[in-house]
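The block that comes next holds chain A.
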Amino acid sequence: MTNEQLKEKVLSLYSGAQIAEGKQLLTVTVPAEELYSLAKKLKESDDTAFDYLMCLSGVDYPTNLGVFYHITSTKYNHSIALKTTTADRVNAEVDSVYSLWKSAEYHEREVYDLLGIKFTNHPDLRRMFLDDDWVGHPLRKDYSDPLNIIER
Partner candidate 1 sequence: MVEEVQNKIDTEEEYTINMGPQHPSTHGVLRFVVSLKGEIVKNVQPHCGYIHRGIERMCEKLTYQQIIHLTDRMDYLSAHINNAAVCLTVESALDIEVPERVKYIRTIIEELNRIASHQLWWCAFGMDLGGLTCFFYGLRDREKILDIFEESTGGRLIQSYNCPGGLMNDIHPNFQQKVKDFIKYFRKVLPEYDQLLTGNVIFQERTKKVGYISKEEAINYGLTGPSGRGSGFACDVRKRAPYHMYDKVNFKEILYTEGDTLARYKVRIDEMWESMNIIEQLIDNIPEGDFAVKMKPIIKLPEGEFFQRVESARGELDVFIVSDGNKNPYRVKFRSPNLVNLSAINIMSKDQKIADLVAISGSLDLVIPCMDR
Partner candidate 2 sequence: MNQDALILFFIVAVFLVGFAIVFAYIVAPSSVNPQKSEAYECGIPTKGITWLQFNVGYYLFAILFLIFDVETVFIFPWAVVMKQMGMVGFIEICIFFFILILGLLYAWKKHALIWE
Partner candidate 3 sequence: MNFNIYDFTSFNQWIDNYLYTSLSPFWALIVEMTIIGLVFLTGYALVGLFLVYLERKVCALMQNRIGPNRVGPFGLFQTIADLIKLLLKELISIKQADKLLFNLAPFIVIIASFLCIAAIPFAKGLHAMDFNIGVFYVMAVSSMGVVGILIAGWSSNNKYSLIGAMRSGAQIVSYELSVGLSLITMVVLAGSMQFSTIVEAQSDGWFIFKGHISSVIAFIIFMIASTAETNRGPFDLAEAESELTAGFHTEYSGIKFAFFFLAEYMNMFIVAAIAATVFWGGWMPLHIGGLDGFNHVMDFIPPFVWFFGKTFVIIFLMMWFKWTFPRLRIDQLLTLEWKYLLPINLLNVLLMALMVLMGWHF
């Protein structure tokens, strides 16, 4: 499917989606609570068949926390980026997509570790790289560690 068709398809699945046309990919912004159902529809719908999660990244925006899902279809070779944000920085919660793409397990653990976004329904949400008793989430912009980070 071309980006145009994808755009229509996504809007037909969830009309509230904000779609921005990026350089390569469509970026579909949806609220956190709608993300899982849209992703599920996109994966299971026969003409989209997004069955492969390429990348899952968290971003710390000045006001909110965002999660990007780059998904592609191995059948049609079209890709799309889903984006969701949560304004709650202390208890940021997004639904886990583990049940759709198992590769999300480690990606989500990584995002949880470094950005502190909790993924509900994740089977084993704990820190990935850092110690379990580590305080803070290093990829947040307000994180500071005078011992290990030297500011220039």
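A word on the picks: all candidates are chains of the complex that A comes from, given by their letters.
Heads up, the rule we're going with is that contacts are C-beta pairs under 8 Å (C-beta built on N, C-alpha and C of every residue); 3 or more make two chains touch, one makes a residue touch a chain; residues count from 1.
Note that the coordinates shown come from a computational prediction; the quantities given were computed from them, not determined experimentally.
**Student:** Chain A is shown by itself; which of 1, 2 or 3 touches it in the complex?
**Tutor:** Selected candidate: 1.
**Student:** Which residues of chain A touch candidate 1 in their complex?
**Tutor:** So the residues of chain A in touch with candidate 1 come to 22-25, 27, 51-55, 57, 59-60, 68, 70, 74, 77, 81, 101-103, 105-107, 110, 114, 124, 126-130, 132, 138-139, 149, 151-152.
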